[in-house]
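Coming up: chain A.
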Amino acid sequence: MIWPVAFAELRPIFDWLYDMVSSTGLPEPWLSVVIYTGLGAMMFGVLAVLALYLVWWERKISAHIQQRFGPMRHGWHGWYQTIMDAIKLLQKEHVDVATRDKFVFFWAPVMCFVAAFLAYVTIPFGEGLIVADLNIGVLYIMAVTTFTIISLLMAGWGSNNKYALLGGMRSAAQVVSYEVPMVASILVVVVFAGSLSMVDIVRAQDGMFYNWFIFRLPFGPIAFLTYIVAATAEANRTPFDIPEAEQELVAGFNIEYSGMKFAMFFLAEFVNMFTVSAIAVTLFLGGWNGVFLPSWFWFLLKTFAVVLLLMLFRWTYPRLRVDQLMEFAWKFLVPLTFANLILGAWMKYAGWYW
Partner candidate 1 sequence: MDIVKDIKNLLAGMGITGKHLGRHAITIQYPEEKWTMPERSRGIVVLLSDKKTGELNCTGCELCMRACPTGAIMVHAPRDEKKKRHLKAFTIDFSLCCFCGLCEDACNFCALKMAPMYEFSTDDKESLTWDMKTLQEIGRDVDYVDTRKKKKPVKKTEAAKPAGKPADKSADKPPDKSAEPALPEAKPATEDEPTTDQPSGNETKEGEQ
Partner candidate 2 sequence: MTPDELKDAVAGKLGDKMSLLDTGRMVPMFEISAANLLTVAESLRDDAALKFDYFCNLGAVDKTERFEAVYSVASIVHKHRLDFKVILDHDHPEIDSVQEIWPAANWYEREMWELFGINIRNHHNLTRFLLPDDWDQGNPMRRDWDAPDFEKLPEL
């Protein structure tokens, strides 16, 4: 069996489940398939709830910034409001435009949803709490998060709507552009950790907070800031939310979607936000490292702090224009991150670090 390395803390439960499944007498390849499907389903459940929770959180945060209440009706401060919303959206009728491209239109939200969840294979939620510690973890995450833009393009194209098409094109340009500074800022960390594996990167930041890469690298703060900026753009959050800029493109790529298809885009956006925050925590903020409290708690705490930062961005800043966005990426972020990367690599080579 491949997986038991991970999940040290939840070992008894998994052992029990493993025994249950293996007692059925399934031959080995099928046994792994069943187990991984089960793990995937668990992850899916956790993340779906998490995304719903984030939606609620965003609504509360925005409400409090604007001195409103936000959802208050369902439960204490409306805590299950978004669950009810999701149920409502599930029941809603799908309104499809007659001129859509059926295949592309249908699969776009599915792709978006799947792509958003794929990244969680290699995100360490805690010590040993990882689905699979791939030795190319960072590369894998970079690959699958970029997958999202295909779905946005598909949505833009399949809707047969000019606003949607503009939104899809914008998102393609944006995500491709911001991928470059994002990778370049991450590479500094990889260079210093000497590994692409997420677990190894976290282990390289063991100890107190001054061991985190954000404080330890020569240009850690710069790498972190550029990563956050690029990640905001990747997650289509407000200073960079031009693909769905509602004042210009009404709703951008998802203008023709309704009901559950829209909900899938919507939830995927929040899952993406959590993804980029989790990556930021893993790479720069020491991952699960922390004292006294369990590792997964530290991880979630830090991740939610980054999410809060992203939410504050959204409710404070205006939106950039599409060409200014590109200019910012190519003329400012890319040179900065590459200079940072080269400097970092040279320092690593020269041994000037601690």
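Everything below uses one rule, namely that a contact is a pair of C-beta atoms (placed from the backbone, for glycine too) under 8 Å apart; a residue touches a chain by one contact, two chains touch by 3 or more; residues count from 1.
The candidates were selected such that all candidates are chains of the complex that A comes from, given by their letters.
Here the structure is a predicted model, which is why all the values come from computation and not from measurement.
Shown alone here is chain A; of the other chains of the complex, listed as 1 or 2, the one that touches it is 1.
The residues of chain A lying in touch with candidate 1 in their complex are 61, 63-69, 72, 312-313, 315-317.
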